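Only a single protein chain was left out; the remaining protein chains are all shown in position.
Think of it as A and B in the order they're written, each chain with its own count starting at 1.
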Amino acid sequence: MSEYLETRADKFVFRAKKGLLYSRDEVWVAAEGGAVRVGVTDFVQRSGGDIVFADISPSGTTVTRGGLLGSYETVKMVRDILSPVNGVIRGVNPALESKPEFINHDPYGEGWVAVIEPSTRLEGLLSAEEYFEEMKGKVSEELRKIKGL
Amino acid sequence: MKKPILVIPCSGIGKSFGSISRDAVFRVCDELRPGKAETLCLSLLVMGDEEARRRVSESTCIAVDGCTFECSGNNVERSGGKIAAHFRVMDLLRENRGLKPREVTFLDEDGGRLSKILAEKIAAKVDELWEASA
Partner (left out) sequence: MKIKPKIGVVSCSGECCGLGTLSRVATRLALEELRPDETVTICLPLFLAGEAEEHGFAKEHPTIAVDGCGRRCAYKAITKYSKEPAAGVDVEALLKEWGVEAPKGRRTLDGEGLKAARRLAELLAAKVDEIQGAA
């Protein structure tokens, strides 16, 4: 059984990993003990194209829900990564400095962005199934951007 | 007599990076280092063309890839080629942060600039490999 929920449009397959929570800002959240590991969704990394730079706020930074966690840059755009929780950054993926393409190749795995210690309870997040339904509605709109049209 | 260095682009058609890899390799082979550098069709090589395979096995190869999928590098190696140098357009973008090549079909200004920078780097490497070859 696949660990992903998948939908296909044209030749592109869009995935949401089961068991994670998702913000409406396209950030996934995985609970890890008292902290959460976060990253960007497959849908959003795909629509931006190949990531050339990733700039993430350092460990120790206080973040607020909906506030800036970091950003990444492709040739098409600079996209903000918004924190899905209130808390303090406890770790940043060191690989993204030299290999930001991990976000493209493995957004739910090697492309993780940060570990945050939440200061309040998690709220306003979607289950994987809820997120997947919302994502499917956005896919056809994004296709033209992905194809560079 | 020295054999030309084989410079093989990915020529990926879906992104500007593939167009840049191709354009840069043509600059090297046709304008900057004619006679010292040649290219060949990656598809022909992968489809098992005997002449292409022979050339790759007998030559020093440079792979030029657009993106991180590294199709040229991977396919040349799988086809028995030994890669003496490997360039990626994505790496060059990191060194030239202000450039935003977006167009695929016909290179835009930033794409043209990046192609020129890449071509000069490849040409320098061709010179180095040419000097070192028997």
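Convention: a contact is a pair of C-beta atoms (placed from the backbone, for glycine too) under 8 Å apart; a residue touches a chain by one contact, two chains touch by 3 or more.
Everything numeric in this text was worked out from a predicted model, so none of it was measured.
Engineer: Among B:I5, B:L40 or B:I62, which residue is in touch with the absent chain?
Structural biologist: B:L40
Engineer: In the full complex, which of B:I5, B:V25 or B:L129 touches the chain missing from this view?
Structural biologist: B:V25
Engineer: Mind listing the subunit A residues that contact the chain we can't see here?
Structural biologist: 8, 10-13, 144, 147-149
Engineer: If the hidden chain were put back, which residues of subunit B would touch it?
Structural biologist: Subunit B touches the missing chain through residues 8-14, 18, 22-23, 25-27, 30, 39-44, 46-47, 49, 69, 71-72, 74-75, 104-106.
In the analysis below, only the chains that are shown with their structure count from here on.
Engineer: List the residues on subunit B that touch subunit A in their complex, please.
Structural biologist: Touching subunit A: residues 14-17, 67-68, 90, 93-94, 97, 100-102, 104 of subunit B.
Engineer: Inside the complex, what are the residues of subunit A that reach subunit B?
Structural biologist: 49-50, 52-53, 75-76, 101, 104-105, 148
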